[in-house]
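Only one protein chain is missing; all other protein chains are in place.
Entry: chain A
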Amino acid sequence: MTLALIGTRPRRRGLRAFHGIWIVLILIAALLAGICIGETRIPVSTVLQVMANRFWDAGYVLDPIDEGIIWSYRLPRALVAGGCGTALAVCGVILQSLLRNALADPYLLGISAGASTGAVLIAVVGIGAAAVPMSAGALGGALLAFGLVALLARMAGGGTGLRGAGQIILAGIAGSQLFNAMTSFLIARSANAEQARGIMYWLLGNLSGIRWDDVWLALAAAILLLIVAFWHMRALDAFTFGAESAASLGIPVRQVQVVLIVVSAMATAVMVSITGSIGFVGLVVPHAARFLVGVRHALLVPASALIGMVFLIAADIMSRIMIPGQTLPIGVVTALVGAPVFAVILIRARTVSR
């Protein structure tokens, strides 16, 4: 008996500790890469010295320009990219599980577009002015957009079947178009030319001008989302055979759906208000993670979080070095990678359903 048991679970526990070390190493490596690589290459040793100065008052004498670039520009940027990647990827995992849809993602379902409209409404039109922060406007827009899309999908005869899966994506496209049009309308009506240029650039997903305040907000949102996702990992598994099956396994379906979708919309809204809407992360990363660790959420959630983080930090590096002397919006880079992967998923979904 004991022999048989040794073979199964305890080995997994050992594996988990092993994975823990890898996760920390990958995290540090990704952040270091994000800080070192760019227009001015900075040696790793300088980065470590700056960290030592900041955290332990080590007192290394460094070029103040290097120190400024590292501490006020690249580190916050890498941290926000990482947090944003984590949050968007985990949102994708949650939405794909709850909606039983391989194509669910905050961007495709119009949640990002709604959040943009909400944020622009606060920033440009100045409704509520300083009283309401941009991220609150974004959250309102995100929830409104998801509500509209879900309602439209239901009215179009959505469900959990393959047809229903198509309906909610179509509803998401309609929602995205509507909210993007409203955003354009708001900009055209209320912004001057310079503002408009800035906002359009931000809407494509942009990590320029990140400050430390943004870092705390982004990390808080990402960590809260991760905790909620971990807490619900068995519930997310239980949706494998649909919502009714989840209910028969003892999951309070309505409550779980509301909590997870509101927290996902919140995380998306925070990220959109900081970085603009970055597409395809929530779609591509969970599929890559499933390919590596399988479909169970105990592994899928952390794997997606880690891959999302690395993916977006890498995308940010690419956006800074692809065109010398110029920074691309990060959303352009993720779309260049994400759109082809989206196509591959579509084709594979067809062969599986046959």
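Keep this in mind: contacts are C-beta pairs under 8 Å (C-beta built on N, C-alpha and C of every residue); 3 or more make two chains touch, one makes a residue touch a chain; residues count from 1.
Here, contacts and distances are computed from a predicted model.
The listed choices are "Glutamate synthase alpha subunit C-terminal domain-containing protein", "Oxaloacetate decarboxylase beta chain", "Cytochrome c oxidase subunit 2" or "ABC transporter ATP-binding protein"; the UniProt protein name belonging to the chain that is not shown reads "ABC transporter ATP-binding protein". Of the listed positions A:S208, A:T240 or A:T327, the one in contact with the omitted chain in the full complex is A:T240.
Among A:C36, A:A87 or A:A102, only A:A102 touches the chain left out of the display.
Interface note for the absent chain: among A:V295, A:M322 or A:A339, the touching residue is A:V295. By the touch rule set out above, chain A reaches the unshown chain at residues 5, 8-9, 100, 102, 230-231, 234-235, 237-238, 240-242, 244-245, 247-253, 290, 294-296, 349, 352-353.
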